[in-house]
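The structure follows.
Omission of a single protein chain aside, the complex is shown with its protein chains in their original locations.
Chain naming follows the written order as A, B and C, and within any one chain the residues start at number 1.
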Amino acid sequence: MSGSFSSSVAGRDIVALEGVTKRFPGIVANDSVDLSIRPGEVHVLLGENGAGKSTLIGMLSGLQQPDEGRILVDGKPTPITSPRHALALGIGTVFQHMMLVPTLTVAENLLLGGPWWQRPRTEELEARVAEITRRLGITVKLHAKVSELSLGEQQQVEILRAMVRNSRLLILDESTSMLTPKGIDELGALMRRLVEQGLAIVFITHKLKEAAAFGDRISVLKLGRKVGEIPPERFRALGEQAIISEIVELMFGKQKDDPEAVERPVRTVQAEAAPLLQVADLAVAPTDNAPGLSSISFDIRPGEILGIAGIDGNGQKQLAEALAGQRAATGGSVRLEGVAIEALSVGERRRRGLRYLTDDRLGEGTVGTFPVSINFFLKQVGAAPFWRHGVEQRGEIDERAAQLVREYDVRTPSLKTPVARLSGGNIQKVLLARELAEGAKVVIFNKPTYGLDLANTLASRQRIRDTAARGLAVLLISTDLEELLAMCDRLAVIANGALVGTVENTDDARTRIGRLMIGLAA
Amino acid sequence: KSIAILTPEEGTDYGWNQQGIDAAKAAGKAAGVEVVVAQGLGYGDVRPTLRELASDGASLLIAHASGYNTSAPEIAKELKVPVAIVDTPNGLEKGLVADYTLSGHQGAYLAGRLAAKMSRSKSVGIVVSGEPPSWNSQSAAFAQGVKAENPDVKITYAVIGPAAYSDAAGGKRVTESVIASGADIIFGQGNGSSFGMLQAVETTKAADGGKVYFIDVIGDKSPIDKGFLLSSVVWNIEPVYAAMIADIKADTFGTKHYTIGLKDDSVKLLKTAAIPDNVWAEIQTLREDVISGKIKVDPVYDAAAVRALMTSVAQ
Amino acid sequence: MSIDTAPTASATALDATSGTATRRDILHRLLMTLGPILIALIIAGCILLAVGVDPLAYYGFVLEKGLFSPLGIQQTLTRMAPLLFLAAGLIVAFRAGMWNLGGDGQFLLGAVTAAASAPVLVQIMPSWLALTFSFLIAMAVAMIWSLIPALLRAYQGVNEIITTLMMTFLGTSLANVLVKLMFRDPSTTVPQTRTLPVEDRLPRLFETTITSGLLLGLAAIIIVHLVMTRTAFGLKLRIVGANPRAAVHAGLGVSGLTVTVFAISAGLAGLAGAVDIIGVQGNVRADWNPAYGLAVIPAVFLARMNGFAAIGFVFLLSVLSIGGESAARRLGVPNHFTLVLVSIVLIVLALAEYVDHRYNQSRKA
Partner (left out) sequence: MTGLFSEVFLSALLFGAVTAAIPLLLAGLGEQMSEKAGVLNIGIEGMMLAGAYLGFVGAFYSGSLWLGFLTGAAGGVAVAMIMALLCVRIGLNQIVIGIALTLGLEGLTALLHHFQFSRSYPRLPAADATIIPLLSDIPVIGPAFFKHHLIVYLAVALVFGMGYLYRRTQLGLNLQAAGDKPAALDVAGIDVIRTRTIAVLTTGALAGLGGAYLANVGAGLFIPFITNGAGFLGIVLAMLARGRPVWVLFGALLFGVCLSLTTAMQVAGINIPTDVIQMLPFLAVMIMLVLFGRRASLPAALGIPYERGAR
C-alpha cells in the first residue's frame, strides 16, 4: 500500500518518544514508553481504557509535559511546551473529547489561533476549506454554529481543522467512534491519501478491524507500558485475521480469532408474552439544535433486544430522553407493563423499572467530583439500605460499592477517587452497574460501548445479553451497525426523528438496514 | 475623670463629627477631664465600643449620632454609666441618660432670610443628602426664612438619595440641576456629599452668569473655601458638653434637655466677606428678634412635613 | 442552553472534601490557617509601619480587646451570632451551586420584619412565643423575597448572580421604605422601628453579655453542615450543585430543589437579621445596613463550605472587627484600616490554600 513511499523516507522519525513517563496522583499513566512516528505511516495506537493513549497524545500536543524521558522532533530533543508550540512544530491533533467552541461557527473555530490583531480571514479560509474538502470528499457547513452540528459533523470539523493547519503529523484520538460505517471507510481512505502525501498519522482506536485495515504500524499500550509493536514489514506480511489475533495476544495474552465475531446466541424471546414496553405515536418538539421526534411507535417484549440504528444526530438521544422522562413529549403514549407512564417523572419511571444508560457519561451520567462510591447510587439517593431516615449509611454504601467494583471489574485507585479521574471504560462500568441493579424491567442503552476498549466492549455486550436473558426488555441505541447486528432481535432505523422501518435480524438484515439508512424502502 | 465621645465618621468633615469632637475636647479641657475620641465607628452596632469605653473608666459617654440612641441608653443601664444621646427628647433618665437634641433651625431661619436678601435670581435651592430630623428642621426653617423675607423667592428642594451621605458625585449632579433650575444660592446639608455640592457651586455659573453661593451647616468650611461660601449655620456644642459635665458633678445629669440656639451663640451665622455689611446688620437685627421671641421659629423634624412645607412654599 | 454550569464547577472542586477528617487533617488545616494569618499580619504590619504606627502595639490591642479580655471575647462571640446564620445560609446555597449573593437584602428584610413584629407581639403573648413568631415571620419574609430569583433560576434558567444582586439593591431600599413609612415608631423623631425592650430580647448567656443567639447560630450552622454532608437531602443538593444535568438524569426534581435551596438560604439570612435584632439591636433604624454578607461570603469559601471551618473563620472575622476597632482608636489609625487587614487576611488565606493544594498534589504524584 504505502510501501514505495515509506521506504524512501524510512528511518527518519518525525517524532520519537524515548522512555517517556507520566504520573498522575495515584497512577503511572505512561511508563517509559518508546515510540517512533514516521512520515508516510499510519501508526495505530491500541490499548485498553486507561492504558495511557490519550496521555501520550497530551504530551505530543503540548498539553502535558513528561515527568521523565524526552521527545525528539526531527531527531532533535524538543520539549513541547504548549499547544501553540506543538502546532508550530506541525503536530495537529483531533482530541478524544470535542475541542470546538460551541457558541462559535465552524469557520470561526477554524480561524481560532490567528494573530489577535487581525480580522479573521474568512475569504481566505473559505477557499482553503473548499480545496481541502474537495480533496477529502467531505462537506462542512462553514457558517453553522458548532452547537447545531451532530457529533459526527463536529468530528469532521476537527479533522478539517488539523488539515487546514498544514500539519505534518496528524493525531486522531478515537476519531471513528462517532462515525457511520461509511464515514469510517471514508476516513480510512483519507488517511491513506494523506500518508501518501508524506504526512505521518497516529491513529487511536478500539476497533481492531480498523487497526488492521488502516494501519501501517501498530503499538500496543497496556497499563501505561508499551507491550508490543508490529512494524510495517510484519504488518504487510500478515493478513487481517493474523494481525487481529496477534494484537489480541499482545493485549490480552490469550489467543482468540476475531473476538468481535461472537455467535449470536439463540435467545428465548417470549413471542406470546405481553410487551413490557409499548410506545405509540411518541412525539417531541424540535429545539434550536436538535431534531424533534414524530410518531414513534414500537413494542418490546420480555427478553427481547430492539436495536435502533441510524446516523448519529437523527433523534436517538431525544428518543432515549423522552422515554426516560428527561425530555417533555408533545404527544403519544409510553406504557410499561401496560401502565401508562408518559406523565410520570424521571424518578418515578425509574422506580417502576425503566432504566436509562446515558451516552454522556461525564456530562450527565456522573458527578465527576464525587467519589466512585456515591456515583453508584446517584439515582437512589435516599433509598434504604444506603440511607435510613434520610441519613447516609456510609458503611452500607461502601460495602455495596466495593461489591459492585469487584463484580463489574471497575479499575479505580479507591472507592473515594473522584469518578472523573477514571478512564472512560471504567466510568462506563460504574454506569452499567448502577442501571442494571435490582428492579430493572426495561433498559435503554444509548451507545453503551462508545469509547470502550475491546475487553470492556465485549463485557458490556455480554451484560446486555444477560440482561435480556433475565427477561428484561432492552432498547439498544447504537451507531455501530455491527454491534446491533450482533446483539438485536429486531432492528429499527431512525432518520430525522422518525422510525423509517423495522426489520427482523435475519441474514439479510444488513442490506435491508443499509437501504433504510440511505432512504430506500427495506 | 474622663469622658468619651463616639462619632460615626472621622472628625475631619468640617461638620457634625468634627464639631462634636472639637467641642468635647474643648469642654473636657475646660473642666480638666480627659477626652477619649472614638471616631469613624459607622452606623452599625456600637455596643462593643460603648462597653469598652465604659470599662476603661469613662464617666460620661457621648453617643454623637442619632443611630446610637437605642444602644447607648441600654449600655447606660447595664453598666450604670451616664450617656448623652441625641434626638431623643423623651429618653431622659436621671443620672443615666441625657438628651441633647440639637437643632440649628433658628440659625437656618436667618440663613433663609440672608439667602432671600442676596439672591439675584430670586431663586434658591436646598440640597440634602438624606433626611435625618436635624437636617429636616434646618431645611424647613430655611424655607420659612426665605418666605418671610420675600414670598416671591422660589425654593427648590432636592434630596440626593435616601442615604447618599458619601455620594459626592450625586451631590454635585443634583446641585448642578438645582442651579440650572435657576437657583443662585444653595443651602446644602450632607456629610461627604456636601463637598460635591461645594464643587458644583464653584464650577457652575448661575443663570445670569454670576457666582453661585453656598450656605453650609454645622461646621465652618472657610479654611477650604475658594470664595463661594456665603455663610454657614455653625453649631457650637461646647456649652452643651460643658453643661453636661457640670451636671454630672452636681448630680443633676439626666434631668434636663440641652439645646443650642442663637441666644448664647451656640448657633450662629458665619460672617464671610461675601455678605455686605448692611445685609449683615439687618440679619443681626433679625437675630435679636428671634432671640426675643418676636419672631417664632418652630422646628419641623418629619421628612414628609418638610416636603409638604416645600411644595406649599414653592407655589 | 448553557444556563450556568459556570461557577458551579468551581464550587464542586471544593466540594470533593465532604468526607470525614482525621485528627491529623484538622491539625494540618489549623496550621494552614494560623500560618497564613501570621503572614497577613506581617504584611499589614508593614502598612502600619508606613503610617507610623507600631504594629506590635496594634496587634496587641487587637488580641487583647478582641480575644483575651473577658469583655472583648464576649463582644466577639456576640458579633458572631448573625454571621453564623448568614454563613449557614450561604453554605446551603453554595454547595447546591446557587450563587445567592442577595444575603444582605434578605438579612435586612428579616431584620425589619422581626423588628416590626417582636415589640408588638411581646405585648400580647408570652415573650418566648412572641420571639418565636418573630423569627418565623422574618424567615418567611426572607424566603418569599427569594422566590423571584429562585423561580427565575428554576424555571427560566436566569442566572441568580444578577437577580440576587439586584434583589439586594431592591431589598435594601424596600427595608428603608418599610421603616420610614410602615413600621415607624411614632414616638421618635428619628425614623426607626419600635424598640424591643432589653428584658424581652433573647436571654444572655449566664452572667455575660453574650447573646444566646450565638447558640442558635452555632446550632444552625452545625445542623446545616450535617444535613449537607450526611443526609440524602444534602446529597441531592450537592448533586444539583455539582452537575445539574446529572441531577436531571438521576430524576431529581431540580426545579423544586432549586426553589428549596433558595428558600432555606434566604430563610437563614432572614433569621440572621432577626437574631441580630431580637438578640442585640432591639430595633432597626432607617438606612441601617451592616453589609455582613460581603465579608461572610469569602469566609464561607475559605472554609470550603465546611460548617465547622466556617465557624472558625467567622470567629476570626469577629475578632478582627471588634479588636481592630479598639486598636485603631487607641493608636489613632482610622478605623478603615480594619478593612485593609481583613482583605489581606483573606487573600493570604486563599493563597495558602493554593500552595497547600499544590504541595499535596506533588506529594501524591
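Before moving on, here are some points about what is shown:
Just so it is clear, a residue touches a chain if its C-beta (ideal position, glycine included) is under 8 Å from a C-beta of that chain, and two chains touch if they have at least 3 such contacts.
It should be emphasised that the depicted structure is a prediction, and the values quoted were computed from it without experimental measurement.
Considering the complete complex, the chain that is not shown touches A, B, C.
Residue-wise, the contact with the chain that is not shown comes from B:177, picked out of B:177, B:222 or B:252. Checked against the full complex, the one of C:27, C:177 or C:198 touching the unshown chain is C:177. Within the set A:61, A:205 or A:426, the residue that contacts the chain not displayed is A:61. Only one of the listed residues, A:420, A:455 or A:469, touches the absent chain: A:420.
Of the options A:103, A:197 or A:403, the residue whose C-beta touches the omitted chain is A:103. Residues touching the missing chain, restricted to chain C, are 1-7, 9-10, 14, 51, 99, 148, 152, 156-159, 161-163, 165-167, 169-170, 173-174, 176-177, 180-181, 294-295, 297-298, 301-302, 333-334, 336-344, 346-347, 350-351, 353-354 (touch as defined at the top).
Of the residues in chain A, those that touch the hidden partner chain are 58, 61, 63-64, 82-84, 86-88, 93, 95, 98-104, 108-109, 111-120, 368, 420-421. By the touch definition given at the top, chain B reaches the unshown chain through residues 10, 12, 14, 131, 154, 156-162, 164, 166-174, 176-182, 192, 195-196, 198-200, 202-204, 207, 224, 226, 303-304, 307-308, 310-311, 314-315.
By definition in this document, only the chains that are shown with their structure count from here on.
Once the centre of each chain is set as its mean CA position, chain A and chain C turn out to be 46 Å apart.
On the side of chain C, the complex with chain B involves touching residues 65, 71-72, 75, 78-79, 173, 176, 180, 187-192, 195, 198, 209, 276, 280-283, 285-288, 290, 322, 325-326, 328-329, 334-336. Looking at the complex, you find that chain C touches chain A at residues 2, 12-13, 15-16, 19, 230-233, 235-236, 238-239, 242-243, 245-246, 248-253, 361, 364-365. Of all the residues in chain B, the ones that touch chain C in their complex are 10, 36-45, 47-49, 51-52, 55, 66-67, 69-71, 74, 77-78, 87-90, 101, 130, 132-133, 162-163, 301-303.
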